[in-house]
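Okay, handing you the structure first.
A protein chain is absent from this complex, but the other protein chains hold their places.
== chain A ==
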Amino acid sequence: MRSFTYERARTPAEAAASAMRKPDAKFIAGGTNLLDLMKLEIETPAHLIDVNGLALDKIESTQEGGLRIGALVRNTDLAADARVRRDYGVLSRALLAGASGQLRNMATTAGNLLQRTRCPYFYDTNQSCNKRKPGSGCAAIGGFSRQHAVVGASEACIATHPSDMAVAMRALDATVETVQPDGATRTIPIAEFYRLPGDTPHIETTLMPGELITAVTLPKPVGGKQIYRKVRDRASYAFALVSVAAIVQRDGTGRVALGGVAHKPWRVEAAETQMPRGAKAVAAQLLADARPTRENAFKLALAERTLGAVLAEAKG
């Protein structure tokens, strides 16, 4: 771990301004991911801006009938919120499928969105990784890639995004609210929040330098059966091989997003028109451009079968 300076920000705008002003600054909230990465010198911030005191820890109803979730709401609190459980079941279930009780107590909503990949080559600083060290290569390609992306990957990176929560947020069409270093605020639809790796896998989101997430907003509830199904070797405390977030209406229409298959929560709206026709049809379109490795080709069949089980559960 490198030495770093530290400050406690007093307002979101001040935090963003400070992040712009100080070179190599990072925000720290729950720290459940960042501190691990700093110890291994995968992240080497020169300055940490502690945002825990920014009072962004409320869950409020919006005028549109949705929910505004403060960036600092802990995963445990979000999963347990009565409104979330009632109207956004897929989100509550996704949260509880992730990490462990202890980690969820610390991890925040914004931090969860921004967690880094768990690719083992990203985690080993002796190995090449374009995400950790741009231009160094990707050791995961041709290496151990069972957990890795099957769709949307590039020649530079085949990492997956590890979040469960983000997959549910994608299915719910959440919006990310931010404040920028100049104090301006903006909203980013979650569909536009994450980037595919392309040639720049180290740039993972469309956030601008210094930009701070202040909240995540959920639109008015859409009802339907809401299911989150996470598939993994170990029953708990493991990242998804494949996960399915689904919202299925009585008439069989709905939405579906996949986790564990791409650099971001994977949703193809056009594929959802196939939902009444069943999992095979949806999966064919969702994963049409899939290019798995030898070790993770099973994820294609797994995704289709899991989706099938989810759609059957929604019907039943």
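Note that in this section a contact is a pair of C-beta atoms (placed from the backbone, for glycine too) under 8 Å apart; a residue touches a chain by one contact, two chains touch by 3 or more; residues count from 1.
Rule of thumb we're sticking to: contacts and distances are computed from a predicted model.
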Hidden chain of the complex, named as in its UniProt record, picked from "ABC transporter permease subunit", "Xanthine dehydrogenase", "Nitronate monooxygenase" or "Phosphonate C-P lyase system protein PhnH": "Xanthine dehydrogenase"
Residue of A:Leu72, A:Cys138, A:Ala153 or A:Ala279 touching the missing chain in the full complex: A:Ala279
Contacting the left-out chain in the complete assembly, out of A:Tyr88, A:Tyr121, A:Phe193 or A:Trp266: A:Tyr121
Contact partner of the left-out chain, one of A:Leu196, A:Val222, A:Ala238 or A:Ala284: A:Ala238
Residue numbers in chain A that touch the chain omitted from display: 1-3, 39-41, 118, 120-121, 123-124, 126-127, 139, 142-144, 146, 231-239, 241-242, 278-279, 298, 301-302, 305-306, 308-309, 311-312
